[in-house]
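What you see is the complex with one protein chain gone and the rest in place.
Residue numbering begins at 1 within each chain, and the chains themselves are lettered A and B in the order written.
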Amino acid sequence: MNIWDKLSSIDRRWIFLAMAIFVSWPVLKPLGLPVTTTKEVESLYSFIEEIEDKKPIILALDYGPSTAPELTPMAKAVMRHAVSKGIPVVGVSLAPDAPGVANDIWKWAEEELGAIPGEDIAYLGYKAGTTNVILQMGQGISKAFPKDYYGNNTDDLEIMEGFESLKDASLVLGLEATAIMDLWIQYAGDQMGVPVAGGMTAVSAPEAYVFYQSGQIVGLMGGMKGGAEYELLVGAPGNAVQGMDAQSLGHIVIIVFIIFGNLGFFLGKKGQDVSRLKSLRGDQK
Amino acid sequence: MKTKLPVTIAFLTGLFMAFAYFVERDNVAWVRILYEELNQNNIVLAVFVLFLGVGTLLIRHAKKIRDKNSDSIYSWVVIVSTLAVAYIGLFQTTGESIGANENFQWIFNNFQVPLSATMFSLLAFFVASAAYRAFRARNTEATLLLIAAAIVMIGRVPIGSVISDSLSLTGSFSLPAIAEWILDIPNTAAKRAITIGIGLGMTATAIKIIFGIERTYMGSGK
Partner (left out) sequence: MILNLIAPLGTTEGLGIWIAAFLTLCIFSFLYKDNPFYKFAEHLFVGVSSGYYISIYYWNTLKPNMIDELVKGFKALGQGNTQKAFGLDESGAVMAEPHLRMLIPLMLGIFILLIFISRKNAWLSRISFAWYIGVASGIAIPTAMSTRVLLQAQGSIRDFCSYNSDCATSAGLDPQVATTALWINAFLLLIGTLSALAYFFFSLPSKGALKVMNKVGIYFLMISFGASFGYTVMARISLLIGRLQFLFYEWLGITIS
């Protein structure tokens, strides 16, 4: 076995170890790499910046703990922006493991941003039924959510004054770990005419570009990087900005291993066997 | 009866919901109320579907325990933890709100969060291992995939700008700009074709369900 063959047969536990070391290192000792912003995130920021009539933003927290590192920084940065501009934020969830995450974000907003529950912010909790919930919110918010997550009658909350239906929202920002984003676009956006924006896990972000390009969503944040960009735009770098160095090194580790694999494949015995086989097949033709 | 009744119900409810879309519901009270009621029914029905799922899970694990399966200790873990968390959530909630149940939130933060988040973070390791093993520039298609993946991986994180600067790649030729272009143009074009395909498929399936051609939701039994 020559060196090239060895390169293509590294035990996966060495790859795991390399990944663990190179991702941990910047978490412990940040490198301070510069984060730049992209137009998709900037356009969401500008949209919220230009909301003037203080109509509420619907913050749809449709994700659970498994994707929280990507999406919670977005939720916090957008809430910071909205609260600083006096725009009310009403949270809802169409994913069942979201309330636990949202509850912590709402407590954070109370303590860190000084937002008053029921006046500046409200969290209505989880509702089963996805599409039907969105449509019912279009008929009346309290028809889908008679009570908020904390047991108050939704209609009694000060924040709900003049905010009867989903159609009265200034923006629906879906923070999504699943395909629920498409439903917000389809029903809240295209059917009811409410502006919609997306904060997506990186896995689903590439699919959302089609809706951004067609103008069906007003902005798009993708993955932890999207959250980091919004944190920078609101001038409050947090966990996402902090994670960007580790993100960079993690990607480099993967690319290096892909290069190793390809070098081993093309220069090692196995790869040469394959190319010999290919040339033999070519001769036969 | 066992087939005709469900097919008729799907036909009537489906047709009504499609019809209600085209009606000014605010002006036609009966359409508005029926529309809201059907929405509300589905919201509630989704809960029973979850109960069906959890019930099936518990029965499956109870059977494993009954059969003295070698891993039945883990089935105990599933059953006991389900019942314990459900007990705390259902019976330790005072008043009208689970939002005020601090024990429930504590369980969520210290059990659900680490278990769920770590389970998915394992994929960081496996995606690295899989990429190392499977990503080979064997032909043009695979090479395109590989190059696009590498550029997006580097161009979308801060190190992309640093590498570009050190190689004096600026403007449209910097790695972040190329990554952005890949996402905006070829990615959008291909994903759009897929989205259009999904749209056509969804519409066709919905029509087939309403007209009783697609009946797989009824299961295989008679």
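Please note the rule applied: a residue touches a chain if its C-beta (ideal position, glycine included) is under 8 Å from a C-beta of that chain, and two chains touch if they have at least 3 such contacts.
Fair warning: this is a prediction, and the values are worked out from it, not measured in the lab.
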{"item": "In the full complex, displayed partners of the excluded chain", "value": "A, B"}
{"item": "Selected from A:203, A:236 or A:259 as touching the chain missing from the view", "value": "A:203"}
{"item": "Footprint left on chain A by the chain that the document does not show", "value": "13, 16, 19, 23-24, 27-30, 66-70, 96-97, 99-100, 125-129, 131-132, 135, 140, 143-147, 149, 182, 185-187, 189-191, 201-203, 205-207, 210, 213-216, 222-225, 239, 242-243, 246-247, 250-251, 254"}
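We adopt the following convention: only the chains that are shown with their structure count from here on.
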{"item": "Partner chain B, residues of chain A touching it in the complex", "value": "10, 12, 15-16, 19-20, 23, 33-36, 38-39, 64-69, 96-97, 99-101, 103-104, 123, 125, 127-130, 132-133, 135-136, 139, 143-144, 147-152, 191, 206-207, 209-210, 213, 222, 225, 244-245, 247-255, 257-258, 260-262, 265-266"}
{"item": "Residue ranges of chain B touching chain A (in the complex, touch as defined)", "value": "21, 25, 32, 35-36, 38-40, 42-47, 50, 95-100, 105, 108-109, 112-113, 116-117, 119-120, 124-125, 127-129, 131-133, 135-137, 146, 150, 153-154, 156-162, 176, 180, 183-184, 187-188, 191-192, 194-195"}
